[in-house]
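The structure appears below as structure tokens.
With one protein chain withheld, the remaining protein chains of the complex are depicted in position.
Take a look at chain A:
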Amino acid sequence: MLKFIAFFRRFRVFLVFLFFQVVALSSYFSVMSFPRTKFFNSSSAIVATLLSWERDVVKYLYLDEANRKLQAENALLEKRIQDNFISIDSSTAKINDTLNKLSFEHIPATVINSSHDYANNYFTIDAGSEKGIQKKMGVVSSDGIVGIVYDVSKSFAIVKSILTKDINISASIDDSYAHGLIKFDAKDPRNVMLTGFSNDIEVEIGSKVMARGSGGYFPQGEPIGLVKKVEPVEGKPMWDITVELHQDMRKLRYVYVIKNIHQLELNNLEKDIEQLQ
């Protein structure tokens, strides 16, 4: 026993060092591999409050650009309103059709903290479970997909940005309908990679990349970006496709969280796939 105590006293500093490293690194790697902890993140109340104060100070700098974007969006929506159309054919009648059912709701939110030049990037938004946000909901801006909700507190949420190594959003290319996974290679925050494309599929530079809608996170056809570069992967029959994002992630301010009303139904149905195999 005495020897044990003597050993402990001799290596006390190193043992304390080891203890702290184990605590910090186990937290880091457990979060990186699967979401578990609710502790180390900026949706915790104090930090999020501080960050939203900071955001209140700097938001005036971005009002100009935000207004311009909203105006463009408004103009687009105006075109769809029934009142703005006049009937040119007197024999037509307005029919309230029930064929289309609302499937995706948009919850507006503001980004209060973000990063874009690390290998894994997250951002914090000022809407949480009070506004109906849950884990694993898709997040879009007016330009395109920006991420997936990762963790939620009462009035804030953390979003895993599209600039994260294991984001794995399923995407398809406009004209070929072939699909692959979006990944981030931590090089340039303007570009992401589209992987899993066999090289017998023709891919044209400049074609649109959009969400495939699998998993129910995003509506099908939600834009992501444009194909910028296509290169063969060495030693594999695959294309390495670089996609330029529509949304400049460095300027992200206003986002919408997408709530899929049929998510539960979809999950329950797809749950059975594994049992069939």
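Note that a residue touches a chain if its C-beta (ideal position, glycine included) is under 8 Å from a C-beta of that chain, and two chains touch if they have at least 3 such contacts; residues count from 1.
Note that contacts and distances are computed from a predicted model.
The chain that is not shown carries the UniProt protein name "Rod shape-determining protein MreD", picked from "ABC transporter ATP-binding protein", "Rod shape-determining protein MreD", "1,2-phenylacetyl-CoA epoxidase subunit PaaD" or "ATP synthase epsilon chain".
Among the residues A:Arg12, A:Arg68, A:Lys135 or A:His262, only A:Arg12 touches the chain that is left out of the figure. On the side of chain A, the interface with the absent chain consists of residues 12-14, 16-17, 20-21, 23-28, 31-32, 37, 40-42, 44, 46-47, 50-51, 54, 113, 115-120, 122, 124, 158, 186-187, 250, using the contact rule stated above.
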